[in-house]
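Here the complex is missing a single protein chain, while all its other protein chains stay put.
Then we have chain A:
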Amino acid sequence: MSSHIRRCKTIPLYARLVRYGFRKHATYVWAALAGAFTNSVFGVLRAYILIALWQTRPGLAGYDVTDAVTYCFVTQAFIGPMQLFGGGLGIPERIRSGDIALDLIRPASLQLSSLAEDLGRAAYLFLVRGFPPMLLGAAMFGIVVPTDPGRWAAFLAGFAIAVVVSFGWRYLVALSVCWLVDDRGVAVLSLVLTTFFSGLMVPLHIFPGWLGDLAAALPWAAMVQLPTDLYLGKAPVLETLAFQAFWAVVLLALGALGTRAIRHKVVIQGG
């Protein structure tokens, strides 16, 4: 009986946190538009590199030139929603200031409430920072726009899981502040791994030899490369979604362990 009541209250709670995350970021509309502008400019510059490469190697990695250009602008559109350059979570500051102790005694899981807020943030930034680069790419170069609703459904599912994977990774990075005095090192490491091994800079398919195989198996591939391949219709839908879901579950499970660990740590320090 009591568990029944709790379940009824839990779902609306997290739904409300998703909405708050959305509204919180909707306050900074100019910052988001400035981000969209910057992502679009860099998208154009990256597109030219890929165009030049695909002109010398047509059909490389199973993409034609239009696919490569589309790849570039779709991935630029991911930067905001998935926070590919890091951050997006308030946890590191709250750990440093000690406010995290308050968050940990709240009757909702720190991990799930952060996830809910992050999903709201991602939804807002998907709208404001996602569409401008794609529209610019479409206007300047012409990009692939799927007409098959099934492909859109696959892409949106893949994108949603990718946001969860990105949260799972950023949450672990954020928790590491609890053990490290200076978290800038981890932030840089995360930036390097995320931008390079996600496929944000160049598609993972063109990485040479073992580096390509390695990159395709790592969690960052689930963030950028795979949802973009779903958009382009270049990947088997179910296997791709399963691979992404696998990494989402692994990272969230590690995050849950980490949350438990910091709960003990905070109790020791806060005595």
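Going forward, contacts are C-beta pairs under 8 Å (C-beta built on N, C-alpha and C of every residue); 3 or more make two chains touch, one makes a residue touch a chain; residues count from 1.
Simple rule for what comes next: contacts and distances are computed from a predicted model.
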Per UniProt, and picking from "ATP-binding cassette domain-containing protein", "Transporter", "Anti-sigma factor" or "Formate dehydrogenase iron-sulfur subunit", the hidden chain is "Transporter"
Missing-chain contact among A:Tyr20, A:Phe37, A:Trp152 or A:Phe246 belongs to A:Phe37
Touching the hidden chain, out of A:Gly62, A:Gly98, A:Gly185 or A:Pro236, is A:Gly185
Per the whole complex, from A:Leu13, A:Ile206 or A:Ala245 the residue touching the absent chain is A:Ile206
On chain A, the omitted chain is touched by residues 30-31, 33-35, 37-38, 41-42, 44-46, 48-49, 51-53, 55-57, 60, 182, 184-185, 188-189, 191-192, 195-196, 201-202, 206-208
